[in-house]
Structure formats: structure tokens, C-alpha cells
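Note that one protein chain is taken out, while the other chains of the complex remain in position.
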Amino acid sequence: MARAVTTRQKTINSLAAWAVGLLIFFPILWIFVMSFKAEGDAIKTPLEVLAAPWTLENYGVVQERSNYSRHFANSVILAFGSTLLGLLVAVPAAWAMAFVPSKRTKDILLWMLSTKMLPAVGVLYPIYLLFIRLGLLDSRAGLVVVLMLINLPIIVWMLYTYFREIPGEILEAARMDGATLHEEILYVLTPMAIPGMASTLLLNVILAWNEAFWTLNLTAAKAAPLTAFIASYSSPEGLFYAKLSAASTMAIAPILIMGWFSQKQLVRGLTFGAVK
Amino acid sequence: MGQIQLNQVSKSFGSVEVIPPLDLTIEDGEFVVFVGPSGCGKSTLLRLIAGLEDVTEGHVTIDGQDATEVVPAKRGLAMVFQSYALYPHMSVRKNIAFPLRMAGLDKAQQDKSVAQAAEVLNLTDYLDRRPGQLSGGQRQRVAIGRAIVREPAAFLFDEPLSNLDAALRVGMRLEISELHKRLKTTMIYVTHDQVEAMTMADKIVVLQAGVIEQVGSPLELYQRPRNTFVAGFIGSPKMNLIQGPGADKYGAATIGIRPEHIDINEEEGLWHGTVGVSEHLGSDTFFHVQCNASHEPLTVRATGEMALEYGAEVHLTPRTEHLHKFDAKGLRME
Partner (left out) sequence: MATQHSRSAARLMMAPAVVLLLGWMLVPLTMTLYFSFKKYLPMRGDSLANGLDWVGFANYARFVTSSSFWPSVYATLVIVGGVLVITVILGIFLALLLDQPMWGQGVVRILVIAPFFVMPTVSGLVWKNMFMDPVNGFFAHVWRSVGAEPIEWLSQASLPSLILIVSWQWLPFATLILLTAFQSLDQEQLEAAEMDGARWPQRFVFIVLPHLSRAITVVLLIQTIFLLSIFAEIFVTTQGSFGTKTLTYLIYQRVLESQNVGLGSAGGVYAIILANIVAIFLMRIVGKNLDA
């Protein structure tokens, strides 16, 4: 039972937590502020930066000069494409493992997980070579497949844990009620699994959106998503803080919003059910 | 119609045989209860009849047709699950209509059947709610409604009342019995609660470790238990089973006497003992008596209120006409 907490105690808690929270969030806040300042003002002292006039011009400049929208589109295609493709492969697999478990189910799940632990750099050259041979270097199709493969274990795993929460008796009830396997999946399983699938989609879009090993190493100009585009600011010319901030704000804002909706799934998805 | 026959049906999981080959006939319109301690295979047996498990050997016959290889949906049976297994994303109306929808009935027919079932089960006001918004008893009724609308050859109940609290359980027990009287459809009911078995069944099947110990009407089982297991399992409180010298006198390895068949008084009797804990229920009083005939304390029932202090000396006399005698193998002696 919750015990009554004094207002004083609660005030102290709140102040401390808000202070820490703002401190941690500050760099993001600062990016956001900077993105609305002129380049010349952005390098001044923090107080001067705050006092400087606000402007939207950086967002326009980033759009024009660097084809920002194409990189953004690439990010969307890669993140959603790889996740949807992953769901397509993972849903049947997770369904089978959750509802028709066999002695090997656990081994298969753990083995799938182990592929996620493979350090990417260990297989960098083979993949690079295969991409060259198959003409996939700097292509969105190739990256969609790679991102799908690296997130597939997480997708299978998350779906599996969601599916397992659906009581088997309900599916048996459907069978007794005369539903065929096809109807059982369509009318009973799918509606019950949709929340879990949506959560899985959300988290894996985020992971794919932020993936920054393969996207940096397998793309050039054409298929580069935002991760690679932002990385091009590491060798800048002239003043660029405000532009970097504007580009960064646009790159992280959508995912930040999605991320706030998927806090719970984050734990489930990245700990493989080891923490509840 | 709903006659179900099991011929030499057995079930193994891997190398573990949970049900050795058994035969059983369930007549049309019977209310049959499978009862036994948990793990005795009663639910597995029910699921074999439902088709949710494959039989390892033997045949399941429904109304004279071999149904062994028939999928659950085509057996014409309806099942009520322990967890109710309602579809959480559908309204009560959709839940009840689901089997009809699967059978391809048109909307008007579906609505008519649902309305009828809802009327019978007092669910009319709840048809548009989701299962999550219902109480345990109401969920149970929805599960039954979903079974009724199919007009099945037989109803299968898998411990349907075990998730309800005690008061609701008694109410639902009556409702299910009434339903059976009205529909006259075969019902197979699985429970570990012998009170449910005794109060509802036309025929009780007592199972232990996958083996049928006895089949009979509640009174047959109460009056003539075939062995010590059934004797101890049926009846509440349990039958007193006495071994050793107390039993030798009657020429049996074990004798059984129910608490209600022992007379207790402070003056004289066959056995002699001291009163332990007494349980006063108002209508009856149960005494736990440590006596010279048995190592275990005996349970004795006295009708109405009777006051005996802890440690009081008493005399017990079994009514010999109600004495059950069992041989060394635990089988009933005639």
C-alpha cells in the first residue's frame, strides 16, 4: 500500500528529479535552441546565444543545399522498409514458436539472439564485397535487407513474447467454435496480436533509423540516410553550428516522439525478456 | 444426439503414457463428470474427446461415427474453458455469435440465436460490453452462451468454476444443472471438486493416474465405492479409513466408515478416544477424535450442535450396516 508522502518530501523529490532530467536533456534542448539562431550568433557565449534573435533560416538552408529531403526519405524507406520486411518474416516464425513450441524452440530463439551479438565489424569486408559483387553498394534495397537481418532477432523475440501472452485456450476455443486455421489467425490471433506488433514495429523503426555502422559503410550519396548525412558535418567548412543543429533537430525529432511512445517496449525489446 | 464412445483410447506424451488404454461410453443426454486429483488425466481425456489432442491409440466415436481423425471444429462439440477463453477484442455479442459466424450463418440468424442465448443467461444488458468489463460470473455465462448457440451434440466443461469465488460457484453450479435439465444435451464436465461431481452428475467417472477407478451414479459411488481411492475421494468430510487391529476384527485389511455413520457419546461404545479440535457449523458438528482403533484421528459428525470440550473422553460406535471392507489390494470386499 502506498503510504502518504509529505508535500515537503514530494517537493524535494520533484526538484531533484527535474534538475537531473533537465541536465540530461540539456544537449537536446541546446540543439533545438541553436537551430533557430543565425550562424554568427551560434558561436557566442550561451547567454548571448539565448538573447540573439530567433530565425528559421537554417531549416531553409539545410533543405536547399544538401538535398535534406532525399536523405530523410532514405531514412524513412530504410527504417520502415526493413522493419516491415522483418515483420513479414518474423510473424509466422514467432507464431509457430509461441503456439506450437517444441523441444528446440528455446534453442532456436537463443541461436537467433546470438546472431544479433555478432560484431558487425567482424563481417564488414565480406558484406562489403558481396554488396560490390551484387551491385548493391549505395542502394536502398541492399541496406533494407541488411537492416532487416540485423534487427530480425529482436523482432522475432519481441513478437514471441507478445504472442506468448495470448492464452492458448483462446485459440483452442476458436478451433472448437469451428474456425479453420486461416480464420483463427484472421479473426482471433491477429486482432489480439496487433498491439504487440505495433510496439515491435515502433521500436525497430527507431533502431533502424539510428543504425550507424552499416548505413555509414555501405552508402555514399545516393542511398545515404540521415545518419550518414549528419556524419558529413564532421568535416565542415566555415560556420555550421546552426545548420548542424537544424539538420539534427529534423533528424531526431520524429524518432524522439516515437521513442516516447515506446518506453515500455524498449525494455522488453532490448533485454529479451530478461527483465520484467 | 450426443453419444460418445471411447474404445481403447490411450495418450502418451513422448514416452510418458498419461492415459493407458481405456473404454468409456457416455450416453446421449447424460451429465457425466470426470473427477480426480490434479494431474489424474481428466483434462487430457476431455481434450482427447474435443480433438484438441491427438489420441495415441484407439478410437473416439461420436454418435456412431468414428471421429478420431476429425478436427475439433467438425466434431459438433462445444467447450467451456477454465479461463473462459473469451475473445478480448470482441463484444459479448460478437463472442457469442463467433461460432455461428464461422459456420457461415447469416446475420439475422446470428442475432436471433444470440438474443435467445443472452435471454437464457441474463446477458441481454451486457451484449455490447467487452469481456474485460464483465465480472467473473458474467464472463462464465458468456463462455456458456458461446457454447449454447452452436447447439452442439455435447458440451465439454473444463473446470469451468475454478476461477470463481465460493458463493458464485454454488450459483453457477445450479445454473449449469438447470441448463442441462432444460437442454437435455450431453454434458461432460471436468472438475477436481468432488462436491461439484456429487451435486451435478448423472454419472461420475473417477480417475487416478489416467486410469478409471470407478464409473457410477453419485449415490453408487457414495454407497459402494469400488476401492479405497474412491472411498477416500468421494464424500465430505472424507471417509475414515482404518487399518490394523481395528480392521482385522472385521476380517478386512482396511475398513472405511463415513463420519456421519459413527455415533458419539460420553458413556459407552465400541471404541474409546479423546476429542481434539471440534468444528461447529451450526447444522452439524465435526469432531476429530484420537481413538484406540486407529493411528489417525477419526472424523465424526454429529447432527446439530453438540458441545464436547477439547480433551474430553468419548466413546465411538460405527454403524456396522454402513461399514465398508477392503482387501489388501484396496478393493471392496462383498
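A and B label the chains in the order they appear, each numbered from 1.
By our rule, contacts are C-beta pairs under 8 Å (C-beta built on N, C-alpha and C of every residue); 3 or more make two chains touch, one makes a residue touch a chain.
Given the structure is predicted, the values throughout are model-derived calculations rather than measurements.
Of the listed residues A:Ala38, A:Ala52 or A:Val89, the one in contact with the hidden chain in the full complex is A:Val89. When the omitted chain is restored, the residue from A:Ile31, A:Val62, A:Leu78 or A:Ala223 that touches it is A:Ile31. When you scan A:Val61, A:Leu149 or A:Ala198 for touch with the missing chain, the hit is A:Leu149. Subunit A meets the missing chain through residues 1-2, 5, 9-10, 13-14, 16-18, 20-22, 24-25, 27-28, 30-31, 34, 43, 45-46, 89-90, 92-93, 95-97, 99-102, 106, 108-110, 112-115, 117-130, 149, 152-153, 156, 168, 172, 181, 206, 209-210, 212-213, 216-217, 226-228, 230-231, 233-234, 236, 240-241, 244-245, 248, 251-252, 255-256, 258-260, 263, 266-267, 270-276.
Quick note on the criterion: only the chains that are shown with their structure count from here on.
Separation between the centroids of subunit A and subunit B, computed from CA atoms only, is 53 Å. Considering their complex, residues 167, 169-170, 172-180, 183, 187-188, 191-192 of subunit A touch subunit B. Looking at the complex, you find that subunit B touches subunit A at residues 50, 52, 71-74, 77-79, 81-83, 85-90, 98-99, 101-103, 146, 150.
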